[in-house]
Structures are given as structure tokens and as C-alpha cells.
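Rest of the complex left out; these chains stay put.
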Amino acid sequence: MTAGPARAAVALAVAMGLALGIGAYTFVYARGGSYLTDDPAACANCHVMREQLDGWTAGSHRAVAVCNDCHTPPGLIGKYTTKALNGFWHSFAFTSGRFHEPIRISARNHGVTETACRHCHAAVVASIDAGRHGAARLTCTGCHASVGHLQ
Amino acid sequence: LVNILERKSEARNPFYRVVALDDTTTDPAAWGKNFPFQYDGYRRTVDQVRTRHGGSEAVPRTPSQADPRSIVAQSKLEEDPRLKAMWAGYAFSRDFREERGHAYMLDDQTFTERQLVVQQPGTCLQCHASVYAPMWALGNGDLVKGFEALNRLPYAEARKLVTHPVACLDCHAPDTLQLRVTRPAFLEGLRGLKAAEGVKDYDVNRDATRQEMRAFVCGQCHVEYYFKGPDKRLVYPWSRGLKVDQILAYYDAEQFRDWTHKDTGAPALKAQHPEFELWSQGIHARSGVACADCHMPYTRVGAQKISDHHVRSPLLNVNRACQSCHRWSEDELKARVLTIQQRTYELRNRAMDALMALITDLKAAVAAGRPDAELASAREFQRKAQFYLDFVEAENSTGFHAPQEAARILGESIDFTRQGQLALRDRRPR
């Protein structure tokens, strides 16, 4: 899937000028820029995001959270680094057509999302998620896999 | 309006620490001051509601000097008299009931008529009382020493040292509230299991993940066990693995028998509540779903979620226990469980009938005075068949924790039983 080394390798190739070429082309043509907006529809400029858009539309959070609420960290810097990263890599993947299907969230982005859950539901989960020294965190999606996208 | 204010304050600080707790605070009421919601749930385990194959039925009885209980759970021996024949000569043929909520564990153990049949050791209390503080005391500071001391005491004496059923501190560290394993038998059992898997000196409380702990705290008691040697040490037979085959292999190697079957002379074994073992072979365990996920699901209280400490059949709480992961309706989910249980139950009955036939044959052979040499093989088959059957019978989910594995075990049990009958016929003097 989106393994670190693989990415590194690609990154190298990209660094070799390709980035400006194809990278930029894609980013514009495939509306990678959509990553910079908050409009869910924008995400679906890539048809491969259509499923998630549909799932989100059918889900319980449609009315309360847009894509970026769950897929970007709070705070401007965090938000835009993540957007840039995803925007670029996903654009690249989309163009090259090289990505695992069905699309699966990466460990990093899953972490971002889990934080988002806690950000909005701090009160609700305070007692179950509160200061357990050392113990690994709960995984919200272990039980709520379909909150974001009705599966 | 009150409601809202309430929520806000709760939200700001989920735990009110009104009393200090430490490893000597056995009384749940004290913990309840800090954690009223969990305490409320904990106390509700006195409820008795029956499901098709689980829960329990409240059966009234007239209290007596020997047994002050005015309500007990239904007798399984009456529900299925074949159990008596299976356990002939063993205490279970005297009294065996459907298990009920945690609140009853200490009384039910103290007053079961099985106590009248055999002199039991203090070991029994490991899973029926809050023995954590008492063990520390007995071992003055050394848990394992206290464990060994408690095991060696006669039941009556040991009983005087405990007052509560499983309590908060048996599952929780008083300071962090983190889950912890407090039973040496489980620590040792799991260490043995991990060793077999190639993991050296595994320490549950150090090495287990939080999700694993949500099953391990239950695995301290909901497991197959035996009392080893004259010291009556509580041992979980896992050093070869958790499958029924591996557990039987362990007992065979130890040349252990629970008793000698009264009517057939077979060296019999009694399987007991192997929930943890059967669960470990199922798809839920494989998917990281722990006991607590289904038996203590999160439940909304005011603005927060807490673990429902009313430990019970998930079929009495399907929406919380199942629906967060499965989007099917409550009725559909119940129907799915029932389909699995019904299949298990029917195959279990077939295996039970087969076993009755073998026992009848062996009994007749013994009566006819046939030499042991001719009966040895049939007795060996009875031991195996009976342990396999009992492994599913004594497991309390009626197959749900691992449907295919439960059916597989029953299928093999049938094969052993019938081969035992054949052995008797083929060994007949020509």
C-alpha cells in the first residue's frame, strides 16, 4: 500500500524535476487544489473519492462534519501540511494510477482522524479515554468504523 | 436545565475523587463513591432474566439452616438428566445450576450441594471472591506466597477471610483505574502459553495491550482449570495451547483424572466454563473483539460514556453490545445468535445420546464381569469423548464464541464415543 520506503523512492523520482512537470500538471488538471478547500464536493473532483463522498452523505456526520474536520488536524499549520502532503501524494497516485484499491486510510491519516474524534467528543469519551498511563489508546473506529462513511 | 448544568460539570471533571482508594479497599461501596455509575451497574448483576440458552431464571426456594438462599438459578440436572449419567460418581451429579450474575458468585459457591459431597480447598475462592487483599495479607507482601497459602487452607477456613464477590480492585488498579490481572493462576497460565509460542517470560500486566486486557481480566476466571497436587495449586492447562486437543494432551501427559466414573470405571475429566479458550478460537477474538466489548459495552450516562458494569448476556443489551459494529436490527442479531446456538445445541444432544449409549454398554460389560483389559480402550474413548462434549456443554455461549470450532469438537466427540462402543464389541471374546 502506501509504505514509507515506496513513497521515499517515488519522492526521489519526483524530486528529479518530474514534480514540476507531471506533478504540477496533475495538481492543476486533476484539481489537486481541491485539497485546499473545505467543500466536500471538491474532494470528489477525483472520482475515486466518490465512494467516500457518498458514504459521508449517507453517514451520521453529514450535517456536523466535513471531510477536513476528520481528515486534517486542528490548527492552521497542521491542517495545511497535511493537505499539502495528501494533496500532492494523492494527486500523484491518481495520475500514475498506482494505489491500492479499495483505497485505505494510511496509519498517519488514521491518527489524524482519531484525534479529530476526540477533539469533538472530548466530553463524551473523557471517562473511557482518560489518563491511562502507558496503556495504548482506544481505537474509536474499532467500534464506529462507519460514522464517517456509512459502509 | 438542571440536566445541562449537570452535564457541563460532569464533562469538566469526569471522576470526582471523594474518597482515597488503595490495594486494601475491597469494599465496592467505597469505590462507588468515586465512580457511582460503574457501581450502580455492578450492583445490578443481581438481576435474573432468562434468554433461550443463557441468562438465568430466578427459582424460589425455602431457605434452610444449611442454605439461606431464598432464590437460586434453575437446575441443569433437572433440565437434562443425562448430565447425571455423564458425571456419575462426581460432585456435579449432585448439584449443577445455570450460572447467574456476579453478585451471587460467593453465595452460590458457599452453598452449592457440591460442598456437601467433597471437602474443598481454599483454592475455590480464587474465582468466587475478592481474594486480592486477603492474598497480600496471607503472603505478607508476597502475592504468590499468599496465593499458595490460600490454596492450602480448607475451604471453610479460607471462606472466613473473604467477604465480597469479585470487586473493583480485582480488576482495577486503585490509583489509575487501569485494568490489571490479579490472579497468579492466570499470570502463570498465560506465561506458559506464551512460552509455548516462543515468547520468553511474558508478564500480562507489563506486556498486554489495553484491548487484550479487556479480555484477560475475564480470562482470570472464565477458563478450564484443575487443582494440581497435594497443595491444591490452581493451574490452567495451557502450556500446549488453548485448543481442546492441546488441553487433553496436557492432562494425558500429567496422567490427571478428575474422578473415576462410577458406572464404567473410566478415568474421567470435567471441563469447566472454557469461555476464554473457546472465544480464542473464534472470529471475534481474531478480530480483536474482547469480552468487555460485548458483555460490558459502553453506555451513555449523562454527557459521558462509561463501561456498563452490569455484566450480563449481550442478548439483553443487543443495541449497545452488537449494533455499534453490526448494523442489523436487534431481532436479526438475536436470530443470528439463535441459529448458531440451535445448531450447536442439536449436535450437542446427538453427542449426548451417543455418550449415553457408550455408558450403557460399558456398564453392562462391567456388570458382565469382563476383564479390564477388554474395557481399557472403551474407557479411554469415554474419557476423550466426554471431555470434548463437556468442553462445549460447560462453555456458556452455546457455541456462539466460536461456532465452527464448537461443531468440530462435538463431531469428534461423537466419533470417539462410537469407536468406544465398537471397541467393546470387537474386543468381545470370540
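As written, the chain order gives the labels A and B, with residue 1 at the start of each chain.
Convention: contacts are C-beta pairs under 8 Å (C-beta built on N, C-alpha and C of every residue); 3 or more make two chains touch, one makes a residue touch a chain.
All values derive from a computational prediction rather than experimental measurement.
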item	value
Copies present in the complete complex, per labelled chain	A x1, B x2
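Operating definition for what follows: only the chains that are shown with their structure count from here on.
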item	value
Separation of mean Cα positions, chain B and chain A [Å, integer]	44
Complex contacts: residues of chain A adjacent to chain B	122-128, 130-133, 135-138, 142-146
Chain B to chain A touching residues, read off their complex	7, 10-11, 14-15, 176-178, 209-211, 213, 288, 293, 298, 300, 303-307, 324-325, 327
